[in-house]
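Removed from the display is one protein chain of the complex; every other protein chain stays in position.
Should a chain be cited, it is by its letter among A and B, assigned in written order, with residues numbered from 1 in that chain.
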Amino acid sequence: MSGSLQTLSDFLQCLIVGLRLGSVYALVALGYTMVYGIIRLINFAHGDFIMVGGYTLFFTIPAMLAVNDKLPIWLAVIVAIAVCALVGVTVELVAYRPVRKKGTNMTALITAIAMSLFLENLAQAIPAIGPNYKIMRRMFSNKAVLNFLNISLDWTTLLTILIGASVMIGLQLFVKKTKLGRAMRAVSEDKQASVLVGINVNRTIIITFAIGSGLAAVAALMYFAQYSTIMTTSGTMLGLKAFVAAVLGGIGIIPGAMLGGLVIGLVESFTTGYISSSLADAFVFLILIIVLIIKPAGILGKNVGEKV
Amino acid sequence: MERTPVLKTVNLGITFGGLRAVEDFNIEIYEGELVGLIGPNGAGKTTVFNLLTGVYTPTEGKFYLSGKNMNGKKTHQVVAEGIARTFQNIRLFKQMTVLENVKVALNSKYEYKFFASLFRTPKFWRKEEELDKEARDLLSIFNLENKANYIASNLPYGQQRKLEIARALATGMKILLLDEPAAGMNPTETAELLECIKIIRERFGIAILLIEHDMSLVMNVCERIQVINFGKTIAFGLPHEIANNQEVIEAYLGKNED
Partner (left out) sequence: MMNKNTKLKGYLVNTVALAVLLMAFLILNANFKTPFYSVVFIPSLWQISYLIILAASLNLVLGFLGQLSLGHCGFMAIGAYTAALLSLYFERAGIFTDKKAPVFIVSILVSLLAGGLLAAIVGIIVGIPALRLKGDYLAIITLGFGMIICNVINNLPFAGMEGLSKGSAAASLYKTGLGFGNTLKTKYAWVAIVITILCLAAMFMFIRSRFGRAIESIRDDEIAASASGINVSLYKVGTFVYSAFFAGIAGGLFACCNSSLSTASFAFTNGSILNSTFIVVMVVVGGMGSLTGSMLSAVLMFLLNYVIKNVIKASGMPLFVQNLFKYPMLVYAIVLIIVIMFKPKGILGTREFSLVNTIEYIKGKLGKKAVKEGGSK
């Protein structure tokens, strides 16, 4: 094979990996962005919701197969979505809401960090989980869909990208077309005015948390389908990068999260492919820093100053 | 001999994403003068203050302090040159004491180096003592000296306004911009405020530009009044001229359609 063709296939391979990573980041970033849009809080615990989703999958899959081994493994994601949504809503009700009522922005942010620490370390303390990593069952076939010019595309990658794309389209339709979606947008624009037009703000916030956390479970499925090891800190770095993606695209803006996720996925994949895998994380943050300095509101965001 | 105005603006204006919030704003204020800036809600009065204090950078025109161009200076630089202000919604340092609130504004007047504070040199003590004294003197003008160690946010509303003015005075300004100082005050408090403004003028002899909604207050204290609406100056002159100006009445009450 000629050199230039090899270069091209390397490039395409990076692109495919980047799209796969990007779909995962985008889904997680959506969770951050939806919550931020509605209560102006970085939900630091969101990365840990992915970990919760991962462990739920880890325990549900064998249980499900014990009942009926004909069932497709990925069906366990339904349980994971339910568990994550429950955890998300609980965190909102038990911690965020009381602090939001009486605290400042900073105390709210510190609460979110505390919740993240709490979830991570609580998971460690559960004997069935513990501090060591576990190996997840393979969820999708690792057979190649196509193998062309040294580019391989396996089912896991293809399905990850497809699931990601369809969830994002579905969410966009939900937010734009349904009554609930409109309520969510209204609350994120102006809480007080939403109350005046008869929107139940607290209920809308809870639903947002449920959906955002549910998305984390889907992201967990996609992520652990590729990386089969899971431990209690699995969600931390993923969560942080997804948050970077959300900020990059413009936090609070749903299409921004998708765009940001894809950009971060591609950056990471190309840095790993062409520069160094150990510097990939540093590059992701470097991009965040550059964007925040040039355009703090993100690619799709609008700059709004403080009213004097 | 021609006097230099303390504050002079030449066709000052700002555009926010296509919206001209203020345009062709011209004003000249001389030492010791008290000028009122009035206009309906959303007319752009506070925006003018924000332009004059470097919070916003003007997109058109220039403004001068004692003949010196101030365009493009940052807020703290403008303040150092001599423009001080208060805010429509009181902005005190809420967790700090009344005395500290004033001391912050005196910071640049009593300078000492970082190492002087690190090693507590005699200069440090001298400067701090002078600073303390001046801060207390300022508080006493507003009858706040016995509340020096109160946390600022625990003061009653009227006194918070006074403290904000005291803090603005501490910056050592040439012109003071007061943004609706009487807003939310009861008649007694307003009367006290008027008394304060009078004292300030007597003691400091500075120029004051005042934004106010309370028409009777404006008509009482201001020597000249400028009226803006939708960012444009629609009238300026002596109080009684403004009171009888047809355009001003229309701007406030709406046009009579008959």
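Here is the rule we go by: contacts are C-beta pairs under 8 Å (C-beta built on N, C-alpha and C of every residue); 3 or more make two chains touch, one makes a residue touch a chain.
Bear in mind that the values here come from a model prediction, so they are computed numbers and not experimental data.
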Self-check item: Omitted chain's touching partners, listed by label
Solution: A, B
Practice problem: Decide which residue listed in A:70, A:102 or A:143 touches the omitted chain of the complex. | Solution: A:102
Quiz prompt | Selected from B:107, B:154, B:186 or B:216 as touching the chain missing from the view | solution = B:107
Exercise. Specify the residue from the set B:12, B:35, B:48 or B:92 that touches the hidden chain.
Key: B:92
Quiz item: Which of A:247, A:262 or A:300 sits in contact with the chain that's absent?
Solution: A:247
Quiz prompt | Identified contact with the non-displayed chain, of A:63, A:145 or A:289 | solution = A:289
Self-check item: Contact footprint on subunit A, counting only the chain that is left out
Solution: 36, 40-42, 95, 98-99, 102-103, 105-107, 109-111, 113-118, 120-122, 124-125, 127, 131, 233, 236, 240, 243-244, 247, 276, 278-279, 281-282, 285-286, 288-289, 292-293, 296, 306, 308
Quiz prompt | Touching residues (missing chain, whole complex) on subunit B | solution = 53, 55, 74-76, 79-80, 84-85, 87, 91-96, 100-101, 103-105, 107-108, 110-112, 114, 117-120, 124-125, 128-129, 131, 167-168, 170-171
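Note that only the chains that are shown with their structure count from here on.
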Quiz prompt | Centroid spacing, where centroids are CA-atom means, of subunit A and subunit B in whole angstrom | solution = 49
